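A single protein chain has been omitted from the complex, and every remaining protein chain is retained in its original position.
To keep things simple, chains are lettered A and B as they appear, and every chain counts its residues starting from 1.
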Amino acid sequence: MRKPSKRAGWLGVAALSLTLILAGCGSAATGPSSTGNSAGGTIKIGAPDARTGSLANEGKLVHDGYTLWQNLINKQGGLKVNGKKYKVEVVFKDDQSNPTNSASLTEQMYTQDGIRLFLSPYASPNIFSATTVAERHKVPMIAAGGGAKSIFTRGYKYVFSSYPYSGEYLGSVLDLLATKGIKTVAFLHADDLFSQEADQGGEAYAKSHGFDVVYSAQYPSNATDLTSQLAQIAQKKPDALIGTGHFQEAVLLVKEAKQMNVNFKAIAFTVGPSMPSFAKTLGKDSEGILGASLWTPDLPYKDSVFGTAANYAKLYKEAFGVEPDYHSAMASAAAEMMGLAIEKAGSTNPQKVRDALANLGTVSLFDGTFTVEANGSISGLKLPVIQVQNGQTVTVWPGDFSKNLKDMPLPAWNKRQ
Amino acid sequence: MKNKSLIIAVLALLCAFLLPLLTNDYIVQVATEIAMYAALAAGWNLIGGITGYPSFGNVAFFGLGAMLAGAFSVNWHWPYWLAGIVAVLLTGVLGFILGLPILRLKGHYFSIATLALAEATLAIVTNLQFLGGGKGTSLPLIGSPLLFYYIMLAIACLSALITYLIVHSQYGNTLLAIKSDESAAQAVGINTVLAKSTAFALSAFLGSMVGVVYAIWQSYIDPPTVFEPGITVLMLVMTMIGGAGTVAGPIIGALIIGIMTQLAMAVSQNASSLILGLAIIVVVLFLPQGILGSHRSGKGGKRPGKHSFSWRG
Partner (left out) sequence: MMHLWLQIILNGLLQGGILGISALAFSLQWGVMNLINLAHGSFQILAAYLALVLLQRLGLDPFLAMPLVFLIFFAGGYLLQFGIINRVVSGNLFMTLLLTYGLDFVLANSMILLFTADYKSVNTSYANSSWHLLGLQFPIVRTLALVFLLILSLLLWLFLEYTRAGRAIRATSMSTEPARLMGLRIPKVYALTFGLSSGLAAVGGIFYGLSNAFSPAAGGPLTVGAFVVTILGGVGTSWGPLVGGIILGVLDAVGSVILGPTYVNVITFGLLLLILILRPNGILGRAAA
């Protein structure tokens, strides 16, 4: 030190003692971990989920999805493990949308709170980080908030998911468009992991199903102006625009398409229309826009916890005052998978729960029928498509739901009220 | 006095070394992060604190280290240690070369040039499929948390050692001379360009090294995470809180912010960031010289009566 002072010395000592205190806290907290998950008749499940930061919006939806399941299970008396009923508690910690925090909070919950079963944070990068900790400690984590294929191709044994692969999101949308005689499509996507995978999957599907992809471009996440891309797209006169990015970019594209008076027979997004704030934010301009979705309240599926999909929506609205979108439903489904596995394993032992999850096979929940694959991902989920009608989301796919379809082709911007 | 500092340093190192014996994996994880930020802040201190060039883009080196090492090991199947060494060396050389033009700028202009450097690097990396692109890179899960703790600790110690050696060397005096009056330093025949660029390269070298270890520790990296501008701001905040230009400042700053973050999270679930923000404001208002209080401000540091420009309408 160039200018050592007494103050420096004392502060050094203070810092050291702080370290030791912190160390003390840590070792004191290791106590309860030996009692495992079911201390006091409650099964604890950890969820490092964003409350603040750039993912706080989706983080809240996931948070509410987990919470709804927890409250409902407890109201029903708890999970039945070896004939005895246990209450459940989902323990949340705010990862501030930061993947490094997702990992360290998972570690904290494992080590200090003695939690052995986990639900994931939102967004693929955060899932990547959090699952490495789960994998190191050999405890299961069910991902609800990202379907990046690369999460499941790492050879991990303790990662599961309630989401299909991101690359499958657009299949149903394209099937729907095909029935409406749409031939030419323009794709615009953001540069993050999820958007790239969803877009590549969608473009490949489009090409193999007879569509003509006339435009495709990648823009940086959080773009604030895409008017020039829309002007370019207008020159190609595609029937449909498919946007794969984030909520704010979907809103931006609709606003700017109207401003530039670029008209399409159909507009679809992967993220955006399914969230209630989409119609609220855009008002009338959101009418008729299609959204790739993973779940809607209209689907004909049911299970013993939530009842029908419609009942799920009812319970959700009672609890949180808003309609659920698929982020919440898929989070509840992930929690439900965890509950199912615990009951099936007859134990909260992480290894046994993990094995039960791996052997779930084909299950039917309120979000649909799917099969848990060997790598922990799921397959077979039939994805719905929604459309914004009168400010509400209406299911317009699969199958018979297509009779609900309105505004197809979309009226030109200047022909709307 | 010198002996006392040495004793404290040895004691601190001993504590840090023995920490895993006393605690659990979570504390080790937090300590790994603190060591990581201590090393990053110490790297920032070389250019920002000692030389007086406030970089806003040091995260570029951290990110480059992580993405390059990841790309070499995944795409070219190099063993990770080799990928890491090459990444660190490349980043260091890049820091030197980029430093030559950028370090001609002073004060805020330098800050912004480095910010632009970091953002441009992020944009380029996002567009290079070889580096993983926007999708990021997934690395195999190897090593134990304890191993990464000791590696990060070693890098933090290395950073402190480098800082110590520089501060007590002729080179350190050169940097200090640059900080207090660059044109005077030039006038007495000091090659300021070389001296500054070397400091920038060392800063890049340390940042990159931390990035390389971070990548394999986390096992998944993507550009928005490793080029997050907030990481640079944290380096700056920690250094300023601890005391810029000192050997121990960045380490103490990293400790304080690390512990404050933990306390804020313990106090409140959804307002921890808010509490941290308030804490920073309080520190600035009541500890404006940093904990070590020996921040010597040169021309760039202390606000001079005269600005570098004026309003011209």
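What to note about this one:
Throughout what follows, a contact is a pair of C-beta atoms (placed from the backbone, for glycine too) under 8 Å apart; a residue touches a chain by one contact, two chains touch by 3 or more.
All figures in this text were calculated on a predicted structure; none of them were measured in a lab.
The hidden chain makes contact, of the residues A:Ser150, A:Thr184, A:Gln232 or A:Asn375, with A:Gln232.
Only one of A:Asp191, A:Asp239, A:Asp303 or A:Asp367 touches the chain withheld from this view, namely A:Asp191. Only one of the listed residues, B:Cys15, B:Ala123 or B:Leu158, touches the absent chain: B:Ala123. The residue touching the chain not shown here, chosen from A:Thr153, A:Ser277, A:Thr362 or A:Ser379, is A:Ser277. The missing chain, though absent from the display, is touched by one residue of A:Gln259, A:Ser304, A:Thr371 or A:Gln392; that residue is A:Gln259. Residue-level contact of chain A with the missing chain is found at 51-54, 56-57, 59-60, 97, 191, 217-220, 222-229, 231-232, 235, 247-248, 251-252, 254-256, 258-261, 277, 281-283, 285.
Where chain B meets the omitted chain, the residues involved are 54, 101-102, 104-105, 107-109, 111-113, 115-117, 119-120, 122-124, 126-127, 229, 233, 236-237, 240-241, 244, 270-271, 273-274, 276-281, 283-285, 288-289, 295, 297, 300-303, 305-313.
One rule holds in what follows: only the chains that are shown with their structure count from here on.
Those residues of chain B that touch chain A in the shared complex are 1-2, 4-5, 8, 11-12, 15-16, 19, 22-27, 29-30, 33, 123, 126-127, 133-136, 138, 140-141, 144-145, 167, 218-220, 222, 224-225, 228, 245-248, 252, 255-256, 259, 262, 265, 269-270, 272-273, 291-294, 296.
Contact residues of chain A toward chain B in the complex are 1-5, 7-9, 11-13, 15-16, 18-20, 22-27, 29-30, 51-53, 92-94, 96, 98-100, 103-104, 107-108, 110-112, 125, 128-129, 132, 135-136, 148, 150, 154, 156, 190-193, 195-197, 218, 220-221.
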